[in-house]
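One structure below.
Of the protein chains in this complex, one is absent; all others appear in place.
Going by the order they are written in, the chains are A, B and C; count residues from 1 in each one.
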Amino acid sequence: MNIALIIENSQAAKNEIIHNALTNVVEPLGHTVHHYGMYSPEDEAHLTYPMIGILAGILINSKAADFVVTGCGTGMGSGLACNAMPGVFCGLVIDPTDAFLFGQINDGNAISMPYAKGFGWAAELNLEDCYRKLFEVERGVGYPKERAAVMAKNRGILSELKAASCHDMLTVLKTIDQDLLKTAISGERFGEYFFANSQDEGISEYLRGVLAA
Amino acid sequence: MNIALIIENSQAAKNEIIHNALTNVVEPLGHTVHHYGMYSPEDEAHLTYPMIGILAGILINSKAADFVVTGCGTGMGSGLACNAMPGVFCGLVIDPTDAFLFGQINDGNAISMPYAKGFGWAAELNLEDCYRKLFEVERGVGYPKERAAVMAKNRGILSELKAASCHDMLTVLKTIDQDLLKTAISGERFGEYFFANSQDEGISEYLRGVLAA
Amino acid sequence: MNIALIIENSQAAKNEIIHNALTNVVEPLGHTVHHYGMYSPEDEAHLTYPMIGILAGILINSKAADFVVTGCGTGMGSGLACNAMPGVFCGLVIDPTDAFLFGQINDGNAISMPYAKGFGWAAELNLEDCYRKLFEVERGVGYPKERAAVMAKNRGILSELKAASCHDMLTVLKTIDQDLLKTAISGERFGEYFFANSQDEGISEYLRGVLAA
Partner (left out) sequence: MNIALIIENSQAAKNEIIHNALTNVVEPLGHTVHHYGMYSPEDEAHLTYPMIGILAGILINSKAADFVVTGCGTGMGSGLACNAMPGVFCGLVIDPTDAFLFGQINDGNAISMPYAKGFGWAAELNLEDCYRKLFEVERGVGYPKERAAVMAKNRGILSELKAASCHDMLTVLKTIDQDLLKTAISGERFGEYFFANSQDEGISEYLRGVLAA
């Protein structure tokens, strides 16, 4: 699985803790982490939480990533921004049980975590536990398993509902503030990771144009 | 303020605890609670979490409610469904600090809470504390206050982003599964509360038609 | 390791959830669970939280158990009672990180957990995670490991401090309310588990007398 990591500007100083916790857990499971930034508070490309939503929307809809791991101070802003995009289902995960239940019941494609609120000493332990509960098991199996069918049915209904309420991602990209979009994709390694993995030529082509503009 | 309470089917048995906690807190503050159900597990109208999203979308976009308080087992499903709708910004609130920060920083118009996960003995105390942190203070003031301007700016950007990604609510209502919509608005008191308070004639008229069909 | 499980009367109905979670985790690790009750709300021997303290004191000081897992509604009462006894160092554990850090830093011989407050749907997941963090690793190694020496030193000082402040357990047993003591050890399987495992003949003999009185 291709897992994209995106860190909001206010928490950029915690880049190393978060990145290490994620790779410690998921690389031994055979997953790949593409870290889309921020890498430090000094990065040129400042990713605010609305930009995280745009980026998550691009990555999920183009299939450049299978899953997005993100967060901000409380996890709320980046979560709202992700969920504002078509096809992105982003859970707010605070503890390992949240992570597990989100994976089993909601089976979304993104999580947002608080990297400031409640994030004290030894918080890396909780990060790793949350990632583990999400990535070391098969997701979408339901909890308890007897309710798997109902849970799958509701996920399907939600998915159709969101498809009805949102424009497709390419339309969204064309409609939103183009400066905002350009900044959102201006991270140091966006080009390297995205264009090599995108499976949507329409989105790729459009973003090439934006970057060239 | 008109506060709409919506309780998902799996948690309908907790109706009284949740409704009491909410009214205990907000009525003395001068707010009104419109309880859109479910009222008990025996209700005829079974509200699943995708329906909660539809209902929240209707109430917020028509201005029949100023704020939606909802939840499901983990709070995640109803939160995702609310956030799938245009104009709805729904925070997942677990503890009082979450409630306060969501109110001050994100200043959304809905919250979703877990009414099963972590909901044990004395959980009514936490419910009341969360409602208090949200409703007894002016929201959107920022925390810390020095960052109010940045926070307001990001809220504005998120709001525009979501406006660009979503169809308007009337279009959504016309596009989604009409049976699902009809069930979502078939609660015992939907008619009473909604039509008296809706400020969007287009939505009202359309829903009258759905109910009559 | 011999792990004693003790459940307070108000939470006796959760016996099966707690017992299963504990044995699911620790038996595959090669540990033995001795369940000292309560087994159901209908048990004749009603264990209040002060009695849990007495029982924990007996089991730890006689070495009939190496570790005590207990709890009450909030975990606080049973924790205070355990910590009132000589030689018992009981941590209040709410989440997996608490469990891990208590094991690594404080390396006590008992934990108390809330089995009502915060104990909602899927709470068995958190129980198992907590037990895992405590029992699947070597305890007392320090976290972070660089601080192991300081942590061990403070544990030693605390241990001496408590030894200075408390009477020895046999004296405590002789001094406390003998009816309370008798009820504390009147659980259905106390005799079977305790006398076979106690390594303190003085305590064993005294308790035989109490039970015979």
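Everything that follows uses one rule, which is that a residue touches a chain if its C-beta (ideal position, glycine included) is under 8 Å from a C-beta of that chain, and two chains touch if they have at least 3 such contacts.
Just so it is clear, the model here is predicted, and its values are computed rather than measured.
*Asks:* Wait, the hidden chain, what does it touch out of the ones we have here?
*Replies:* Answer for the hidden chain's contacts among shown chains: A, B, C.
*Asks:* So one chain is hidden, and I want to know which residue out of C:G37, C:G71 or C:G108 touches that hidden chain in the complete assembly.
*Replies:* The single option touching the absent chain is C:G108.
*Asks:* From the listed residues C:E16, C:E136 or C:E160, report the one that touches the chain absent from this view.
*Replies:* Of all options in C:E16, C:E136 or C:E160, contact with the hidden chain holds for C:E160.
*Asks:* To test your reading of the contact rule: which positions on chain C touch the chain that is missing from view?
*Replies:* 48-50, 53-54, 57, 73-74, 76-77, 79-81, 83-86, 89-92, 94, 97-98, 101-102, 105-106, 108, 117, 154, 157-158, 160-162, 164-167, 172, 175-177, 180
*Asks:* Please identify, in ascending order, the residues of chain A that touch the omitted chain?
*Replies:* Contact residues on chain A toward the absent chain are 73, 114, 116-123.
*Asks:* Touching the hidden chain in the full complex, which residues of chain B are there? Just list them.
*Replies:* 95-97, 100-101, 122, 125-126, 129, 143
Keep this in mind: only the chains that are shown with their structure count from here on.
*Asks:* I'd like the angle of the rotation relating chain A and chain B after CA superposition, in degrees, nearest 5.
*Replies:* 180
*Asks:* Copies chain B and chain C touch; is their interface built from the same residue numbers (over half shared) or different ones?
*Replies:* The interface is built from the same residue numbers on each side, given that over half of them are used by both copies.
*Asks:* Indicate the whole-number Å distance between the mean C-alpha point of chain A and the mean C-alpha point of chain C.
*Replies:* Those two chain centres are 42 Å apart.
*Asks:* When the centre of a chain is set as the mean of its C-alpha atoms, what distance in Å lies between chain A and chain B?
*Replies:* About 24 Å, centre to centre.
*Asks:* So which bits of chain C are touching at least two other chains?
*Replies:* As it turns out, chain C has residues touching two or more other chains at 122.
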